[in-house]
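One protein chain is absent from this view; the other protein chains keep their places.
Coming up: chain A.
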Amino acid sequence: MRNLIAKLALAAAVLGSGLGTAAAETANIWVRADGSNFMPRIVDAYNKGHTNQVKLDIIPNAEIIPKYGAAAAGGTAPDALSLDLIYTPSFAAAGQLEDITDWAKSLPYFASLSPAHVKTGTYKDHIYGLPFSADASVLIWNKKLFKQAGLDPEKGPANWAEIAADAEKVNALGGNIKGFYFSGNCGGCNIFTFTPLIWASGGDILSEDGSKATLDSPQLRGAIDLYRSMVKKDLVPAGAQTDTGANFFAAFAAGNIGISPSGAFAIGALNTQYPDIDYGVTFLPGKDSGWSSFAGGDNFVVTKGTTKLPVVKEFLDFAYSLEGQTILAKYGSLPVRGDIAKDALKDLDPRYQIAAEAMAKGRTPYSVVFNDLINSANGPWTQMINEVFFGDDVDGAIANAQETMQSIIDQAPQK
């Protein structure tokens, strides 16, 4: 009987008919294209085992925010969406999200959910977003090229001097082989992979609550010097200067780059699409020692006033189960529940363990104007990284970015 109802509900969902059955409800959920690998699988698994159903739409990364805003204004917003976690504060500040504090705190495993996600999901002591998918930044190196260059292929660089030295040795192989790669005109890529170098050395670019820009630090300047010196020695392909992120992953995957900062997503992508590349994964190191990571990924948020709250909660609870976390891990996201992360990852590539460890200690800057400050292709952060890595006036670029960032923060709507 239960099976029959489920089938009926499925049929109703498939036909998109407004009739439905009284017993089952269908919630609409959106995800950005980054989640197009794992999200359909987890939705399928949920739909198979539950009376209630979830209907999934996948939206291109760059369009999900304007599209959601337009849909919300027109009253056709999805019941919930998996949202790039850095947007959670600004969405919450706009009064667009349902307050889920009580429900979140009633979850028995609440304390073991990814702390960086929960921090960005919290606005003025209320919780509006909970972790859904996760990605940590790591350093990857090409073992084959390391071997050719006479380096130990099993040992990745553990501080900045080693990064520069190893990149130079690999670069010396010549031909089209280059030592190092980064996307030099991509704000999002560099907040993900460059700031951990600063954090690991004890600096930061924003104050804890996001109210002050703190760019001008010896740690930032040190990390800039590392990149500049590699650019100057020609260890980096010329295209890096204008790469807005299109080659963030592709450059390393082509097999002629020695070292590249990247993300946990690269492990799954390399294993499935480029099985010939033999690579190692390590932490993004500090100047002399230590390491850090950017905790990225998606928060799950609920549109204010939705009538499908029970379905959404049931779905999220399923995603947090061992079954759900295992599906996530298998298809390209790190687990977001610390207490069962090891179980979810146990049958997978051991390199994920490094990424999971990085995730657990990962950090995320908190700001209601993150997009304006960091991700925008024309924002102060993107402009600064391009100028300081390739330009002539490092001091001017830092001072200019510091001033612009602070003025954007100060002009943000205060509520």
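The definition used in the following text is that contacts are C-beta pairs under 8 Å (C-beta built on N, C-alpha and C of every residue); 3 or more make two chains touch, one makes a residue touch a chain; residues count from 1.
In this section, contacts and distances are computed from a predicted model.
**Q** So which of "AIM24 family protein", "Carbohydrate ABC transporter membrane protein 1 (CUT1 family)", "Reductase C-terminal" or "Pyruvate dehydrogenase E1 component subunit alpha" is the UniProt name of the chain that got left out?
**A** "Carbohydrate ABC transporter membrane protein 1 (CUT1 family)"
**Q** Among A:46, A:91 or A:132, which one is in touch with the chain left out?
**A** Missing-chain contact among the listed residues: A:91.
**Q** From the list A:242, A:306, A:321 or A:353, pick the residue that touches the absent chain.
**A** Checking the options A:242, A:306, A:321 or A:353, the one contacting the hidden chain is A:242.
**Q** Among A:88, A:185, A:260 or A:364, which one is in touch with the chain left out?
**A** Touching the chain that is not displayed is residue A:185.
**Q** Considering the whole complex rather than only what is displayed, give the residues of chain A touching the chain that is not shown.
**A** Interface with the chain not displayed, on the chain A side: 65-66, 68-70, 72-73, 91, 94-96, 185, 237-239, 241-242, 244, 369, 371-372, 376-379, 383, 386-387, 390-391, 413.
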